[in-house]
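Only one protein chain is missing; all other protein chains are in place.
After this line comes subunit A, so read on.
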Amino acid sequence: MFRESFLRPTEPACAVAIESKRAIYTFNLTSVNAPDASSTRNGLYSQTYASTASVQDYDVVIVGGGPVGLALACALVSPLRRDSSLRVALIEASDLSAVRKWQPEGDSFSNRVSSITNASREFLQGIGAWDLVDESRTMAIEEMQVWDGVSDARIEFGEATLPSGRGLEMARLTENLNLQRALLRRLDNLSSPTFTILDKTKVSSIVPDTERSTWPVVHLHPSQSSGVAHQAPERREQTSPLPLRARLLVGADGPSSPVRAFSKIETYGWSYDARAIVATMVHDGNLLTSFGTPRNTTTAYQRFLPTGPIAFLPLSTTRASLVWSTTPELAQALLDAGDDVLARMVNAAFRLPDLSMRYLHQFILDRWHAAVPEVVGADGKMSKKGYLGVDEIEGEIRWRERAHSIDASSALSSLPDATTRTSSGMIPSADAEFYPPLVGHIQARSAASFPLRMAHAERYLGQGVRTALIGDAAHTTHPLAGQGLNLGLGDCQSLANAIHTAHSLGQDVGSFTALESYPRQRYLVNHGMLSAVDKLKKLYGTRNGPIVWARSVGLETINELDGLKRMFMGVAGADGDADRVVRRRTPDRDIGRSENREGISTASAEAASGHSSLGNREEVVSRLESTSHGVPTWAGMLASAVEGVAGMVDVGTRILRQRF
């Protein structure tokens, strides 16, 4: 078909070029029978070279300087074979020198933290960036405690006590800034002549190259960041940088990706009607186990409340990151109530039964709705800050604890004297390790929230427009599995491999065929993760009795099935080492569990699992007893069968992953 857009001699210079080159080709030969096609031109493709001086050509242009975009740049900028390397440019709106100069104090942590899986870490090591991460500011996760907020059914990952006293690492909690700085340092160290970072630069538009049809041209302008505004006027009057023409344009530009919009790629998904509160929590690191030995701080905790999961992710011996997803209203109410109220509520949210949490949520919401917004600060913003006192919320929590007959020595108690109790060297109760350390306070100005949604682009490659999407531009997920950044890094690895392979074989790295392996390798994997997380979120978003029962039995069954658990861990962190990591924990539980697994229901099993010192976890214990009671031997066989199937599925997925 005749496309008018091919003929755009708008500027005189272009027109002259057309004249002088006389290079007019029939591009759409729909009905040409004879080799001589010049007589049947029905679509004209005109070549003009007039604009070549006004664009910069790059092989790969990456939009977005977040961890994923920077990691792709690192993977593409090879220290070897500089003469034949790809020309790569990265565009970032913010000022990356702030990230380069990021030098936080030892015990203050950024609230944007990611759990880096071992697979992701291997990739980062491979591209030479992990060595530049400040590892003293990262934390290895060697154990995970995940439990149901309604039934308290629990699943445990990890190994508590190796002879060395250290478990096996499942994932590494890392501040995003720490990773970003490492990636930038790596790129700076490489100082490749074929790589350019354009920071403080915004994409003003992306258009197809009018003369060369499909090649995308990125128009840029300096971003008006506050840092620039304060500087001398001549700095501000920067002329816009030259447009970049890309062989391949990669969108690492986040959930509302301009590259995706340019590629006309639809996404599907939904908003979760939820926000995640993030904050850096400070606790007293001086914790003991029930054996009186120092308690390790490498355990991550997550409780699935019907309003959304709350996670405690350790960053150091005394600091941890909070990710608490809840309703948007409650998130705002908790943030308005201030850090101290938030800290009390976090402690309660890991400990109090769902009934009481519902009560506390309602209490906070009622107070928040009743509060009158006041003008805060000079900019006239209205806020309800400080509508709720710490004493008030403490009083409410105290009252709820009394209602559940939780006393101060219980692991479920979140009263302030409970904090002094642990630090005074008293031996805590045996189940203390099932709950995270009590949060003392929230690091100043670290509490914030962001909306949650699940979205997946329908394609990762633009069709005929030389674009690819990676990271959040391709998919966003609920943070409950901590997989967002890991999926993005997986994308980087796969796309970089495709680009390197194609480049080494003289292929056009922007062509669809050259990049086809990227969506083949990643789309189903990512989709599986997104939908699993989505199902999990929905499954745990209900209080419906039969569903709670089913999910609790399911969770506890999985907890017994090493094969299945390995599968979950393979994606939740460990990958590869999972075989060795799945072990059971405390000795008393171990006995109970193994009896249960073999399907033997004896009084000794009950005695072993139940009445030691688990008094405060009546619900958990009773569930344990009920599952070990009256389970006939065929259940053991069934369990083995399920495990076998799970193992086959495991092998199957690995094979499929390789094939696709």
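Simple rule for what comes next: contacts are C-beta pairs under 8 Å (C-beta built on N, C-alpha and C of every residue); 3 or more make two chains touch, one makes a residue touch a chain; residues count from 1.
Everything below uses one rule, namely that contacts and distances are computed from a predicted model.
Per its UniProt entry, the chain excluded from the display bears the name "Ubiquinone biosynthesis O-methyltransferase, mitochondrial", taken from "U3 small nucleolar RNA-associated protein 14 homolog A", "BING4 C-terminal domain-containing protein", "Mediator of RNA polymerase II transcription subunit 18" or "Ubiquinone biosynthesis O-methyltransferase, mitochondrial".
Of the listed residues A:R137, A:R186 or A:R245, the one in contact with the hidden chain in the full complex is A:R245.
For the options A:S94, A:N176, A:T214 or A:N497, the residue in contact with the chain missing from this view is A:T214. Contact between subunit A and the absent chain runs through residues 23, 25-30, 32-37, 45, 47, 49, 52-53, 56-57, 81, 84, 87, 212-215, 245, 247, 463, 501-502, 505-508, 511-514, 516-517, 520, 659-660.
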